[in-house]
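Beneath this line is the structure, given in structure tokens, with notes to follow.
Omission of a single protein chain aside, the complex is shown with its protein chains in their original locations.
Chain nomenclature is as follows: A, B, C, D and E, assigned in order of appearance, with residue numbering initiated at 1 for each chain independently.
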């Protein structure tokens, strides 16, 4: 154990924690800006669309799963349902 | 810019275009020969089979697609139907 | 052809055949021990479960296959049915 | 204070301010991302290229490929040394790009996804895939006149082949330092085919020509040969084609050989399903993602922001235009002598850029005559154009490669 | 008799008896197999590692990676020479691990499987992914005090990042001779998160704090911004994040850059489906299997059975504990000043170990209040913890790498 190393390790502790906080701060800041800019200039019908689509999908998946379940006695699994673009 | 290079580039223009035409000519010739030879010696029930199979396939695919459509509310897609050998 | 090589080849014949028999003997011995140990200490409901599952699977597969067959006119193939864990 | 200095040294800020041109490249990365994501310009290639550009131009991350001077002699280093000294991007670049490995691997996948049926049913039209290579060689001559070296001119001209992997393969062998701009030009113009083809068609064809109905001509002058056993023909064809190319332009073999092998294992069918999956999915997808990222990684400010790049971008466009026009005029000349007329759009698709060129040609034809579906015909010259440019690449590599 | 001698020389028995410690390693392999198969501790990593350990410690099969002394200078040999002299495991080790290639490739896949949605919806919580890196740096200091060199201490500390590929990447660069124990410690403690987190939580939090209901808080103090176009945000976010990291900690770029690229091609959707499949399946699965086997192969008796290994195992545990506690106390401090309270479990998940930490946190919360579903909130700090540890790794590599 050498004293310089300990000092460098301690300075790393400072530098490292400052850096992660700065970076995550910048990321948060940037993400907020992004969201605001996109909300203002490209709002689209996004929320409604994606969310409802999500629920719809869930419903459909449930229906299909039930059908497959019945056919396979609970042993079948739907691996993938691809959405048509 | 050097004169020899220009001359070589021009000769490349000639060589290149001659080569692509010669090769595609040979390919066409060979393909025609192939078709003729296979038509004569290995005609099989090929046309009828492949073509009708094609249409049949299309029909079947349509039927299955319709079924899947109904089940998935138009969101499902048939990724692949493998034919049994 | 050199005499030493022939002798080495013959000794390889001996060594090789002894080795494969020894190894497969050890494997058999070990597998038997394994089976016995696992039978005694971790018997679980294994046989019943896996075997019946196997038959059940076959039945289910038959049913699904029949359905797919009917839909596809015999041209469809079930690529994979994944079991839910 | 010392800690702040250390922090500053850790960042890329200092170096970036010293190389402000890097900002321009990062901006270019954003533009390419926009084109790939929003405008859907060849997203499979442009998005990885764009991301590669961004990663490469931030200094300090070792994500950019060394320029030609820095890389001199590096082929003598082991991949481990390259990775240790210059990072994983350079390692992958030397292992996969410098060796010329990725383009043939992608051609293997392309072959497995190509159907030669339309070409076999309309062999006559395959010649226009030859005619439409004229842009390549014309631009080679022009580039030499503009001061490019012969190998550089060859790499520039091949953009006119309108085929990504062929252009990249040729550039790797003839002028690796121009790989970035050539790849960008090739894929951008391929993405712009829906704009470029109509533009050229407008200035080179007449309404009457565009109305030539291929199906009607076929009905008037029916072909004498029908293919009785298409499966057999499709299996033998790639083998035979490989032999012809191997005999005449062996330098094209790494491309055409793998293209045809991919096609063969597709046509053989279920017996080689595992090979088909490897070619068309595993290898193809992996090669695509790496190829894109690595091409992007070559586009550092120092390498890309040269006057040459501008000339390549312009030259590439001319190569495209001349190739399309070449195909069209070849049809016109053919029509002078033949009674069974051909729609000049079939010449335009000799460019390749499969299958978008064919779709564009089909749309133009339908605009002039709603009953004129010529997609299947266009696919014939379109696919033969792929072979044509690979052959042209072989010629260039033979005569200009070291 | 001579034949029996020859037979005996062929076997590994003689050599094994000379290196009896190898038995211990093989036994460790069995234990790891048991943990991976029966206890389901990170089976995707522990099973290949365990099998690699077993293969490596039977002498004569050339399935173990050379130790640092034996490997000195081997980076100058070609892969063919390495394979010929030391077998395929060493060849793959030098080609894929020594170069640092596999961890970024795995991050490419991880990115393609990560959803930043929860983090974007709860940005405030992302800070706790920073706080929970404290274990890394604290253990670096402690390790130096215990006599480790600085680079070794850095590699040891990074275990506290609770992220496999990051730990492995850092170890490869800072202290390749410690790769085995570090990887084992990292993955074992990640597998033990369901034990470690409740343990730390019990000693650092009060019942009342654990009952803080995130949804109720959200209802009381609703967020001002809603995301109107989530898809657009999710596409731009990985690009922007890459630029920030590239600017501040370029050394993290091989990890974060590929993580974000993987995420981008996932978010773009169907246009880049082929790239997504390559990243999340082909490359990810292949890299995982090879990474596991090769890490196992580094764990030979000579390399692993050192006092250092014991210290790494202990140090790694402390790094985990301190990171979790760091996250928890950061929340407590925040709660002192804020009116909108946060459940300290959200701090604990800043550790990363995605997504198990979040699931564990959710279960603890539900135990104290059956209506307190905080999974989505936990995922925010959880994912930001991945970024946090990659940044920490970049800092360590910048200052301690050669």
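Note that in this section a residue touches a chain if its C-beta (ideal position, glycine included) is under 8 Å from a C-beta of that chain, and two chains touch if they have at least 3 such contacts.
From a predicted model like this one, the values you see are computed outputs, not experimental measurements.
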Point to revise | Chains still shown that are in contact with the chain withheld from the display | key: B, C, D, E
Revision key, fill the gap. Given D:15, D:149, D:272 or D:335, the residue that touches the chain left out of view is D:272
Point to revise | Among E:33, E:227, E:312 or E:364, the residue in touch with the chain that has been omitted | key: E:33
Study note, to complete from the structure: Touching the hidden chain, out of D:79, D:197 or D:212, is D:79
**Study point:** Residue among E:4, E:31, E:68 or E:84 that touches the chain left out of view
**Key:** E:84
Practice item. Please give every residue of subunit E in contact with the chain that is not shown. Key: 6, 10-13, 16, 26, 30, 33, 37, 40, 43-44, 47-48, 51, 54-55, 58-63, 78-81, 83-84, 87-88, 91-92, 281-282, 284-286, 288-289, 292-293
Exercise for review: Could I get the residues of subunit D that touch the absent chain, sorted low to high?
Suggested key: 75-79, 94-95, 98-101, 104, 235, 239, 242-243, 246-254, 257, 261, 264-265, 268, 271-272, 274-275, 277-279, 282-283, 395, 398-399
Check your understanding: Residues of subunit C in contact with the chain that isn't shown?
Key -> 1, 5-6, 8-10, 12-13, 15-17, 19-28, 30-32, 34-36, 38-39, 42-44, 46-47, 50, 85
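The working rule: only the chains that are shown with their structure count from here on.
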Point to revise | Rounded Å distance between subunit A and subunit C, as computed from the means of their C-alpha atoms | key: 42
Study note, to complete from the structure: Separation of the C-alpha centres, subunit C versus subunit D, in whole Å, is 48
Study note, to complete from the structure: Contacts with two or more other chains occur in subunit B at residues 82-83
Revision key, fill the gap. Where subunit D touches two or more other chains at once, the residues are 6, 10
